[in-house]
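The complex appears here without one of its protein chains, the remainder shown in place.
Chain naming follows the written order as A, B and C, and within any one chain the residues start at number 1.
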Amino acid sequence: MINYIIRRLMIMPITLFGMTILIFLMLWILGPSARSALYVSDIPKNEAVMKGIITKYGLDDPIYVQYWSWLVGRPDPDKPGETIGGILRGDFGYSRTFSRPVMELIQLRFPATLELTLYAFLPIILVGVWLGVQAAVRHNQWIDQIARLFSIVGYSFPVFVLGILLMMIFYAQLRWFPVERISDWVKMADYTKYTSLVTVDAILNGRLDIWWDAIRHMVLPIITLSYTSWAAFLRITRSSMLETLRQEYVTTARAKGVAENDVINKHARPNALIPVVTYSGITVAYLLGGVVITETIFNFPGMGSAAANAAGGFDVVTVLAFTLVTGLILILANLIVDILYAMLDPRIRLG
Amino acid sequence: MKSASESMTPLSEEAIPLREIGKLERFLGPEFYRIFRGVFTNPLSVIGISLILFFILVAVFAPFIIPPVKNADPFMIPRDGYAAAPLPPGTKWLRRPPELPFWYTPLTGSDEWVHIFGTSSGAWDIFYGLVWGTRTAIIVGVIIEGVTLLIGIIIGAVSAFYGGWIDEVLMRITEIFMAFPFIFAALTLSAVLTPRLGKGIWPPTIAIIAFGWMSYARLIRGDILSIRERDYIMAARVVGVSDLRILFKHIVPNAIYPTLVLASMDIGTLVISFAALSFLGIGTEVGYADWGQVISFARNYIGVFSKYWYIIVYPGIVLVLFVLGWNLVGDALRDIMDPKMRGNVRR
Amino acid sequence: MMRKRTLATMITTATVGLLVLSACGPQSANFAAGFKSKDPTTFVIQEIAGGPATLDPALAYDSASGEILQNVYDTLVFFDREKKSDLVPMLATEVPTVKNGGISADGLTVTFKIRDGVKFHSGEEMTVEDVAFTFQRGLLSAGSNSPQWLFVEPLFGSTIYNDIVDQLDPDGEKGLIDNRDGLKAEDSGALVGLCETVKSKIVADSAANTVTFHLAQPWGPFVTTFANMWGSVLPKAWVAANGGWDGDCATWQNYYAPTADELNESGIGKKVNGTGPYKLKEWGDNELILEANENYWITKPLWSGAPTGAPKLKTVIIKYVEEFSTRFAAMQAGDADMIQAGSAQDWPVMDEAVGATCDQDGVCTIDDAAKPLVRYVNQDVSNRTDAFFNFKINTEGGNDFIGSGKIDGNGVPPDFFSDVHVRRAFAYCFDWDIYIRDVAQGEGQQANNVMLLGELGDDAKGMHYSYDEAKCAEEFKASTWKSEDGKSLWDTGFRLIVGYNAGNTMRQAVAQIFRDNISAVNPLFKVESQSLEWPNYLEAYQGKKLPFFIIGWIEDIPDPHNWTFTYTAGAFGGKQGMPQELKDQFRPLVESGAKEIDPAKRTEIYKEFNKLYYENVPAVLLAQTGGRRYMQRWVNGYYTNSLYSYNYYYVLSKS
Partner (left out) sequence: MPATVETTPSSNILLKVENLKMHFPVFRGVFRRRVGQIKAVDGISFDVIRGETLGLVGESGCGKSTAGRTILQLYRPTAGSIILDGEDLSKIHGKALRHRRRKMQMIFQDPYASLNPRMTIGEIVSEPLEVHDTYRGKEKSERVAYLLQVVGLNPLYAGRYPHEFSGGQRQRVGIARALALDPSFIVCDEPISALDVSIQAQVVNLLEDIQKKMGLTYLFIAHDLSMVRHISNRVAVMYLGKLMELADRAEVYIDPLHPYTQALLSAIPIPDPVLEEQRKRVILTGDVPSPANPPSGCVFHTRCMYAERVCTDKVPDWREAHAGHWVACHFAERFIKTRGD
């Protein structure tokens, strides 16, 4: 298992390298003038100036030269001795949509998305896993049928339609749950931002009112973001649990007279949850993609809404940087899931 | 010397009759028959199949259900003026209505077109958009699915068959493509391609294909690897069948089924992805008959649901039924193919 | 779905019911009665995503930036409430006129008397040096992205780009425009000389406490130019301390045509130190917060009824929200005091929540006592969208917009629109009535001339086009275009693509009205509309590839010159590839119109201009469409000045 993880870690640089190549190829499709956003903030109106900038920053160099510059930066033609660009230096260029360096934007937007995605796992586990186990235990009873129906219908409902309807009912009409990330009074409130995760900061500051405010703001986005995953988890847990309950050791446990509750909770469920853990890797990917639409609808200031805005303005330099960063997060998440999986399942020796 | 047939006296086993088998099963082959039977005996999936068939019929007969306006591109939704406020179902079509279809007068007793489902914001006819949008959905679904599948199968097959460093390289590439969240990646590539290719179905189609083939490649690779070890492949090699013939006659036909099933289930999801990109403002030309457009016309008016319900309810029903159809069938298929199918989700 | 619908209906009914109950207080004539904000000192507005490009007043030239600038900086003079042509003194103590001696008799010298005791947010007192420096720096840091051409033209006379570097490169041959590296390479003596010239044109006199501008020619709207965001006054020391130019003539070229990130890095583009009623508290990536300047200097109202002292709204939160439905939901929930519509397309949906309607004159009627919003309809606007012909379509590197590139039924030649009959045919084929009815929600009026309705030079009795299919057909038949085998344009047909920037429903509708009407005249005539993503649109537009483009102009200064110049030589005229002989006909009229001070004589000049424009139809002038504004009924003090960038928050309050 250790070997497997070490191997995964060793392959990671290759994957990361490949990811940068893929992203750079997309930049390449753009052409030199659009790529200028890597180094200058404004679209030069004047053709002569555009040409000057292309030459100045080597935007018509051979592809490998440009790739290298994009990766590690190039000497700044305006400031001798300094370097400009280079994603490894954290310089992703300039976001023309948000009028600030992309890296700054990422720093501003990342915590919100992280917080939202993490909390989105709560209902997934509560609804998906719990209901899945119930459905399997009460196989073919009404709860199972309802769960099945729910999972199919849940899968079929387009996120953007559901999101807007939820907002109209629970925000605009009932005013139960607000949109955005925090209320305006919290923005003015005086508390130390240790982590930029509002709920965490609120607790660290002992401000339960802020914590509650942040939670209330996340309710609708979380539902919108995660409901398809409830459905997916439900079906996985259900079928995995059903499979486990048919295993001999469970039958043996029952035959030995172990109480039914213990059979389910101690014998069957832990094993049934192994495939569920694997699935959470896919779920991270799904949630990270889902934030694009969810954040846009609920005006949640994370990376998803920023990416949607940037894409709408064809601010590709920004979108590409976001894609690269989410890809990186996804890779890390998958690594964690794999390690968890390897630790949970004694049967596999993936070395 | 006795003739072969004489020498081989029928053995007692001959008394055991062959398993009773229908023409259909013989025609479809065992696995396919099992899938087929599973799908057709499950009431939910029968509903799903009916839905899918319904949509295919609508797509095929779109010109008869609602003919295009004269001299106009049939894939552009006709507008009855340019007004912002939606018109409710049954409003008379005033400006350049489409020709009357054969069924209209007999059924309604009227010879004036009305907006059957009303118009969306911008005076776009919802009914037209949905009917012709079905055509787009099926076309786009089939193109995306077909190309994605082809790429997936070729990469997966090559990878599994050659193994070694080719496998290693191809799987690393697959992993790289999988490293990005799907919507992010598709959004990005569409945004990159649109300035190059112009608005239309192509940028999102290409983007969805580019980031959609990996699951197929992985699935078929795994299946080929396991099938490659089967005895009947050995048997084929023993009789001297060439590698290429083994790959295409023995391995691929046996390995392809789970992938095909997975692929068929994905069409519904693909249409939603396409619509989602449309929602984010990336995709076809404004007014192009695709469901994403129809929904995005409605986008700003969902706020007054009680008055303008028809602009979102009708497109919503169509989209949900379409996806539901595929999901019902997919659900049944997954039950049949489980656990192989587990963990394949993409959206 | 049906069940959901019922649910939503029920919820709507219930909410309305609640609102009726809460509105059951004593009714006053005031439309705001019964509607109270939870937080009367904080104003929340939700606008279309984007936000300011930069907060440097020398460079900012977009309304999102302008909205901030006009609330954090003050100008020498300001508009008199809603009247865009009348001015009141602000940082100046009086509006310079010939009468009060502020403008010399020959119109070439303009002197502003500067107010004493005005303090910047940082606490320093404003000096005449600060004022002079502000405008010197503006001129020298211009570049074509900036609004500084509005000052360059009167101070130096009309030049090729109306940019300061034209003085070193009069024909644009050196390509110095926007080109700092090119400028740095110029002779340093010439550079210092130019800077000294600028300083000699804008002179501070600390003894008299005045700043004097020396014009190259008489310039009627010169004083008005100072009333908008590019007239914002900055402190000199603060600019230098934040990485900007320090006033040294040897270095100005290093600060020429700065890019947005350079400004933002140096601080001036991102920080604010003005004299205005608000300070910049925070500029986030999706919102911007202003806080009241408690020491605001105004003690005497600028106009009767205008506020004094510290602003009533202590905090203004401007949120940039992409989704209209999200903005509208915030309005319904009472979380936003005002929102921006995406376009007139969004009005009918907001109307559903409207309970009171006010017009431009402030006359209000209550439509429904229970509904929370008030709308201001038929507001004055200072902008118009028109459709421009490209006389010389660029085909370099291929051009998909004109199909085959010849008269064969599948394209048009690059000089298609050089035929005046074709241009007239297009003009006759536009349906103004349906445009105003459907696109402008009935609030609009056909444009008579290039200048705004009612503006000096506007001639309601002058000739203008109207929708006429017969005349449209007639003009197409009169076209001199022939196909290669000698058939007429009418028998051959043509095909071209009208591009517009994606998401702009108004431009899209214009394109489609042309498409529908022209093909109704002759099915062989195919005008296709195509939305282009912004960078693509910009590229095609700037590359002069669009055969026919639809674009809007917002007036910078309330003067016809801003239109005549733009439409024949400036931003648009330059992109139309007008033949030289046509330009030569317009040019003397445009220039004499600008120099002429006597309004009657100017009117005569513009009459001539308008006739020439009508005959040659370089553009189809569409309609001046009315603007609307939607807000909560508890917002008080709202009025429109069409030259404001959105809101002037100092005058607003909440109940």
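Keep in mind that, in the parts below, contacts are C-beta pairs under 8 Å (C-beta built on N, C-alpha and C of every residue); 3 or more make two chains touch, one makes a residue touch a chain.
Predicted, not measured: the structure shown is a model, and the values here were computed from it.
A.B. asks: Just one of B:40, B:64, B:103 or B:232 touches the chain that is missing; which is it?
C.D. replies: If we include the chain that is not displayed, B:232 is the one touching it.
A.B. asks: Using the document's contact rule, name the residues of chain B that touch the chain not shown here.
C.D. replies: Chain B touches the missing chain through residues 4-5, 7-8, 10-14, 16, 18-19, 21, 26, 29-31, 230-232, 234-242, 245, 250, 253-254.
The definition used in the following text is that only the chains that are shown with their structure count from here on.
A.B. asks: Quick check: how many Å separate the C-alpha centres of chain A and chain B?
C.D. replies: 26
A.B. asks: Which integer distance in Å separates the CA centroid of chain A from that of chain C?
C.D. replies: A distance of 40 Å separates the two centres.
A.B. asks: Give the residues of chain C touching no fewer than two other chains, as numbers and ranges.
C.D. replies: Those would be 8, 12, 323, 325, 328-329, 332, 503, 533, 535-536.
A.B. asks: Among the residues of chain A, pick out those that touch two or more other chains and give their numbers.
C.D. replies: Where chain A meets two or more other chains at a single residue, that happens at 34, 164-165, 168, 172, 296, 308, 312, 314.
A.B. asks: Using the touch definition up top, name the residues of chain C that touch chain B in the complex.
C.D. replies: Listed in rising order, the residues of chain C that touch chain B are 1-2, 5, 8-9, 12, 323-325, 328-329, 332, 342, 344-349, 352-353, 434-435, 437-439, 441, 502-503, 505, 508-509, 512-513, 516, 519, 523, 530-533, 535-536.
A.B. asks: Would you tell me which residues of chain B are touching chain A in their complex?
C.D. replies: 44, 172-173, 175-185, 187-196, 268, 272, 275-276, 279-282, 295, 299, 302-303, 305, 312, 316, 319-320, 323-324, 327-328, 331, 334, 338-339, 342-343, 345, 347
A.B. asks: For chain A, which residues are in contact with chain B within the complex?
C.D. replies: Interface residues on the chain A side: 11, 14-15, 18-19, 21-22, 26-27, 29-30, 34, 148, 152-153, 155-161, 164-165, 168, 172, 228, 232, 235-236, 239-240, 243, 275, 278-279, 282, 285-286, 288-290, 292-293, 296, 307-308, 311-312, 314, 316, 319-320, 322-323, 326-327, 330-331.
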